[in-house]
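Dumping the structure here so I can ask a few things about it.
Apart from one protein chain that is not included, each protein chain of the complex appears where it belongs.
Each chain gets a letter, A and B, in the order it is written, and its residues are counted from 1.
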Amino acid sequence: MAVFDPVKVAFFVEVLVSGLLSGILYALVALGFVLIFKASGVFNFAQGAMVLVAGLALVRTLNWLEAHLPFWLALLLALSFAGALMTGIAWAVERFVLRKLVNQTALALFMATIGITFVLEGLGQQIFGAQVYKLDIGLPRDNIFALESLFDGGILLNTLDLWSALLAAAIVGALAFFFQWTRTGRALRAVADDHSAAQSVGIPLTRVWFIVWVVAGLVAIAAAAVWGSKVGVQFSLVYVALKALPVIIVGGLTSVPGAILGGLLIGAGEKLAEVYLGPSLGGGIEHWFAYVVALVVLLVRPQGLFGDRIIERI
Amino acid sequence: MAHRISRLSALLICAALASPSAVSAQENGQFIPVLSYRTGPFAPNGIPWADGIVDYLELLNQRDGGINGVKILYEECETGYATDRGVECYERLKGKGPTGAAFVNPLSTGITFALTEKAPVDKIPLVTAGFGRSESKDGSVFTWNFPLVGTYWTAADVAIQHIAKELGGTDKLSGRKIVLLYHDSPFGKEPIPVLEALAKKRGFQLTMIPVANPGVEQKSQWLQIRQIRPDYVVMWGWGVMNPTAIQEAANVNFPRDKMIGFWFAGAEPDVVPAGANAVGYKALMLQHGAGRAKVHDDLDKFVYGKGLGKSKPVDTGGVLFNRGMVGAMLAVEGIRTAMKKFGNKPMTGEQVRWGLENIDLDEAQLKSLGFEGMISPVKISCADHEGSNKSRLQQWDGKGWKIISDWYTADEAMLAPMLKDAAARYAKEKGITPRDCSKES
Partner (left out) sequence: MFYREAGHFRDNYQADMALFPIREDRIGVSLLLFAAFVAVPLLHLARIGPFSGDYLFNAILIPVLILSVAAIGLNVLVGYCGQISLGAGAFMGIGAYAAYNIAVRVPGMPLIGTFLLAGGVAAVAGVLFGIPSLRIKGLYLAVATLAAQFFFDWCFLRLGWVTNYTPSGSVSAPALVVFGWEADKPVERYLLVLTIAAAVAWGIANLVRGNIGRQWMATRDMDIAAEIIGIRPVEAKLTAFAVSSFILGLAGALWAFANLRSWEPYAFSIDRSFQLLFIVIIGGLGSIVGCFLGAAFIWLLPLVVEAVPRWLSIPISADAAANLTLAAFGVLILLTLIYEPHGLARVWSITKHKLRRWPFPY
């Protein structure tokens, strides 16, 4: 009887839906990781800092241009500026860091991205300021109640979350298309499968790396726009990267669909755990719960749900 | 071998770090270290706070030539809100100037906890205006801590008093539901004992929901709040947690005027990012709020007029900027009080401690300092290192903070015994024999 209490069911659905919506946002950040790992084998810890720099560039130019230009034009110009900046960062990273670290261990490359993180955080805050900046890219912020006929009081949804999720879904779709159907996308997949084989058939490795870093930079702009509209553009955006780590582990480091499904799984799982298990454990469990879920998944499948099988030879 | 290298470089660095300080040691003046954080996750809050401190010290130098003619030498050190870096800053700056650091204001609860152990050894008072350990109000045990003009426990009591008033009386609290949404750290946990005691005494139902640092994602916490349907949410947040909470409150249709933020959740960086959703949000005031007083005019004239200001002139009336100024002013008045007894020369930490303990600022003095209306009169004694346990509330109207309440005074009848217990527990743990306050002069 209690199981079918409509109020409880409605609340469960609400938690589940909001978890899934957060999950899409996690997936958006996780995608940045996966793209770079797939193409270059680099576990890019700088993704969080890239989100911060992209957000700061976007919001500072937008606020400055808004005063002089109509909103849509200002937004467009600000987005292009942020895009140009991320392209520049991608070029610099490829030219000055990755190219010099070819053939290094995965660990050294990982540490190098942490070095890049410090550079981006320091310079980003120095150039664009370390205050909190309000970002309004025109997404609505009202609440709507869905399925009111089914449940008493309906299910509460926030349009900002919905639009963010839609935006994220659109970007994810576009990336999937890019990888599956374009020439560059095919080159990227070839590089991901086997560096040397791809190189031997004439695919320029360095250019491919540059392209994935640009794409990851553009993904960072989208993530910054979405998270920035929620909490303002500020330093704490770099922590969004930590939320994405369990997602890619669950989904598998090398899988785009894995990142999306992993995001949904982690998003929904951690919200349900916090709301239903949290109170009895003292609360605040979602942070490690996501990682424990990832750990459990790894124990069953050491390469994540969709990751490439790890084959070892002597 | 490793030792040799590290020792060599340590030598080099020490020599290098020491040489500029040797220069400033020749200069006569009162040295004041400024531990601040202008980078990192808490920078949006740390920048205006530090600006207020530095600008006030600069104002004293420009307008009055220092404190009673003794020039103020100050140096900023970036802590990034990290305890180990804060301790390094403290160690580096504690011996600077002719008489060493006059006092330290670490702007962080974590660093305060670490320095509470070091301050008595180095004989440097810790001035923590509006934060730090609540039980350090008891000066007989915490000789060197000065949680001036407001502890977290005062804040917790005032928050509940205001809720009672809005509900129409203390008896109306019975059976109500109040949620404490707190930053999961010693900072956020400080008010819990007081709120628990109040819940028992007044009969309201208290639910505590922690938010993991830094708090960019609070969906599940607010879904829980939506399920509990509390009458009020008391929020003990710092940094990005606050605007996120306000945004999420809007997402679950929780009325913002039923949210009461603590005074570190009641400044401009906490509400501005949430935009229109923050309208109606209420917060406690650490006595002062936003807005300008006479001291701001002096600031415009003597500091910003000469282009020496740290902040932007439009931001000088902000809540956190004012907090920095009030904190700096109180500590400087401690130095001034000490000078009355020991003469107009740079004071040592020990002398400043005596001065702080004998601060007695009435309305007239506050007015002459230019802080009229910002804080209530402060009188500090050996037994009471807080000096004034009053607070007010303010509300955000979308453009600025409006004061919405009269002064509340914390219920000492209830807090004093709790404070005594906590201080006694600390004294026992550390083997401190409390001073006899009746013998202090």
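Everything that follows uses one rule, which is that a contact is a pair of C-beta atoms (placed from the backbone, for glycine too) under 8 Å apart; a residue touches a chain by one contact, two chains touch by 3 or more.
Predicted model only: the values in this text are computed from it and were never measured.
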{"item": "Residue among B:Thr99, B:Thr128, B:Asn145 or B:Asn213 that touches the chain left out of view", "value": "B:Asn213"}
{"item": "Identified contact with the non-displayed chain, of B:Arg133, B:Arg202 or B:Arg323", "value": "B:Arg133"}
{"item": "Residues of chain B in contact with the chain not shown", "value": "1-7, 9-11, 13-20, 36, 38-39, 43, 47, 50, 76-78, 80, 82-84, 87-88, 91-92, 94-95, 109-110, 113-114, 116-118, 121-122, 133, 184-186, 189-190, 192-193, 210, 212-213, 310, 422, 429-431"}
{"item": "Touch list for chain A against the chain that is not drawn", "value": "43, 96-97, 100-101, 104-108, 110-112, 114-123, 125-126, 130, 242, 245-246, 248-249, 253, 281-285, 287-288, 291-292, 294-295, 298-299, 302-304, 310, 312, 314"}
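Note that only the chains that are shown with their structure count from here on.
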{"item": "Chain B contact footprint on chain A (complex, rising order)", "value": "11, 14-15, 18-19, 22, 121-122, 125, 130-136, 141, 143, 156, 158, 160-161, 227, 230-232, 234-237, 239-240, 243, 270-271, 274-275, 278-279, 282-284, 286-287"}
{"item": "Chain A-touching residues of chain B, taken from the complex the two chains share", "value": "38-41, 43-44, 47, 184, 208-212, 214-217, 219-221, 223-224, 226-227, 239-240, 243-244, 247, 250-253, 269, 272-277"}
